[in-house]
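Here the complex is missing one protein chain, while the rest keep their positions.
Here is chain A:
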């Protein structure tokens, strides 16, 4: 059994023989060095809860969900929310948060996040590009470097919730964020999917990735789950769950299904316009679903925190 890519045994355990990753793990590409880890720990000390939004599959609504989770949590003005977009090739968060064209400022205490609201700060490579159409054509190591910089050099201040939006896949960005954040603490991952098997087969891989790197799974969100026609009110399955959808997958893999969100054309529109869908369409069934899911995530994080405080 794989000891885990960030374990001290990575690449060196008996089970590593013959694994295609063995060379890399053994070469110590496994984790930040202790000095770096200390630096990251110091920077992230004031972050109470960290939630990763993952998928494995592209285009299922990770960034959409991350943005709405951030808006939802920031609705409580007593909470400080931070949204970190580590999709370096396809950063969607600036546009979705209405922050296109914003630049990052440096101060004595580090890089300043771009604030949507007083209690909602955002960081993305999108802010570092001179033009939104500039392609960031970087290999893994350079991407990892930027992610580390985001965590080390951004002055987030005191944060109640740090939400990390990720690109599709199970590669450099995902390994790096888990390894760099191991210096602090990740409450867990929210995994986003759509109902069809072609998505689920990638999402199962992501669930296995989480288990391998010992990342707790808060639960799964099924997006694009049906469409209710606003005229005739009939429901259509635009992406039919031919193998039982997220519900069946969650049962089989013993993970929580946080909720299903139906398709609503207003979601895409709000994202394109940089507005919060929750605010623009408060009556939509999709808004209700999102709010329920956000609440469940909040409850998970708070419970987690209480358990930790008990053990101290």
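One rule holds in what follows: contacts are C-beta pairs under 8 Å (C-beta built on N, C-alpha and C of every residue); 3 or more make two chains touch, one makes a residue touch a chain; residues count from 1.
We adopt the following convention: contacts and distances are computed from a predicted model.
Enquirer: Since a chain is absent, check the UniProt entry for it and pick the matching name: "NUBP2 factor", "Septin-type G domain-containing protein", "hydroxymethylglutaryl-CoA lyase" or "Glutaredoxin-related protein 5, mitochondrial".
Expert: Per the UniProt record, that chain is "NUBP2 factor".
Enquirer: From the list A:202, A:222 or A:264, pick the residue that touches the absent chain.
Expert: A:202
Enquirer: Quick one: say which of A:172, A:187, A:222 or A:264 touches the chain that got left out.
Expert: A:172
Enquirer: Suppose we count only contacts with the excluded chain; which residues of chain A make the list?
Expert: 5, 20-21, 23-24, 29, 56-60, 88-90, 135-141, 143, 167-172, 174-175, 194, 197-199, 201-202, 204-209, 212-213, 268-269, 271-272
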